[in-house]
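Apart from one protein chain that is not included, each protein chain of the complex appears where it belongs.
Up next is chain A:
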Amino acid sequence: MTDVSAAVRTSESAALDGQGCAASIEVHREQGQRQAFCGLAGIVWLHRKIQDAFFLVIGSRTCAHLLQSAAGVMIFAEPRFATAILGDRDLAGLADCNEELDRVVTELLARRPDIGTLFLVGSCPSEVIKLDLENAAQRLARAQQGRVRVLAYSGSGLDTTFTQGEDTCLSALVPEMPGRHDGAHALLVLGTLPDVVEDQFRRLFDAMGIPSLAFLPPRRASELPAVGPGTRLLAAQPFVGETAAALVDRGASLIEAPYPFGVEGTRAWFHAAGAAFDIPADRIEEAIAPAAARAERGLARYRDELAGKRISFLPDSQLEIPLGRFLQRECGMELTEIGVPYLDRRMLAPELELLPADVRLTEGQDLERQLDRLRADRPDLTVCGLGLANPLEAEGLTTKWSIELVFSPVHGFDQAADLAELFVRPLNRRQRLAL
């Protein structure tokens, strides 16, 4: 991990030569009914993170309904997302459709002059009718004469599962990032992080002496970081593979590391980053030691409650592998099954090496069969989406709903105990309730 040449990868193909345990883990692939969100769901957190952006989904009433079902419990005075709903007339002819889109965007921008960046978000219907949103984005940006940046990406269920919608969104930002050609070294952390976590990471990287640091996505789309040959990418989320590849195409190089969940993961993550900048290991350790020690103490409180408990993950966000690794290695849980919606080996190779070789790893989903296995396993805790959580609780299984893991501060040292607590809480609750 401290060997720079091994840790820094610039070639995509390098990711496929799994080594050690990673190679020996058998991956079961399944196809069938899926119980997962499409990428549009990413808008629910992205619109809070990127404060000057607006997300316009071009889709059907189903898309609009999904968005408000996911976000609608919050009462917005001025929501930063909307849907341009396709009607029968739009399906009749495509030229008409582009005119309609222009009209809707003009209407929207008149209503919301504060929008700095507008994302046109593709959906299943817009893709099936082959509406060219990339082209539309360029046309609309020209019409706005630079006042508003207009970008396009896909959040359709055909192409993306849940958090992948963030990946496609960030990928659309990559060509907009200013170039950096001085070769100066800079660290770019990839993936949405809660503001508080971002600030913690910034302090630790500063203490390590990282020369220059930026985050993607930034809090404002008008403040995009630069990218170039000196840029080192450090993924904070495992689902940003396409964005990482796009940045590599612009000269950046990807630092291979496990994800910053738990003490072990976070420590390895910081060491990998430091090594990429030739920072001596003892200096890195000095910078992170107080936080790591604190995290160990915090985690100890929950370890006893999780140790020996069996856990299954149903596929959802792509966080299943790093979280399973954390719960198994640092909390002593037993992994019954880890389901992932898709397996990006390039992004997860360092994590796979940390998993026990005999773990049951499932890629994709055939929902009913997976539930049959789950009922046969009867794990102590099941991580699953909200469409399944209550029904499984009613069957006597204890569940941890997975979406919370995307919405809560869970990365880094100071959240390691909070992360464990998220899994302890449902078990604890089941014990407390007398009825």
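Here is the rule we go by: a contact is a pair of C-beta atoms (placed from the backbone, for glycine too) under 8 Å apart; a residue touches a chain by one contact, two chains touch by 3 or more; residues count from 1.
Note that contacts and distances are computed from a predicted model.
Chemist: The chain that is not shown, which UniProt protein name from "Quinol:cytochrome c oxidoreductase membrane protein", "Electron transfer flavoprotein subunit alpha", "Light-independent protochlorophyllide reductase subunit B" or "Phenylacetic acid degradation protein" does it carry?
Modeler: Of the names offered in "Quinol:cytochrome c oxidoreductase membrane protein", "Electron transfer flavoprotein subunit alpha", "Light-independent protochlorophyllide reductase subunit B" or "Phenylacetic acid degradation protein", the absent chain's UniProt record gives "Light-independent protochlorophyllide reductase subunit B".
Chemist: Among the options A:V27, A:I129 or A:A293, which residue touches the chain absent from this view?
Modeler: A:I129
Chemist: For the chain not shown, which residue from A:L40, A:L234 or A:V359 touches it across the whole complex?
Modeler: A:L40
Chemist: So one chain is hidden, and I want to know which residue out of A:I25, A:I50 or A:L101 touches that hidden chain in the complete assembly.
Modeler: A:L101
Chemist: Could I get the residues of chain A that touch the absent chain, sorted low to high?
Modeler: 32-41, 58, 60-62, 64-66, 68-70, 72-73, 75-79, 82-88, 90-91, 97, 100-101, 103-104, 107-108, 111, 124-125, 127-129, 156-159, 161, 368, 385-391, 393-394
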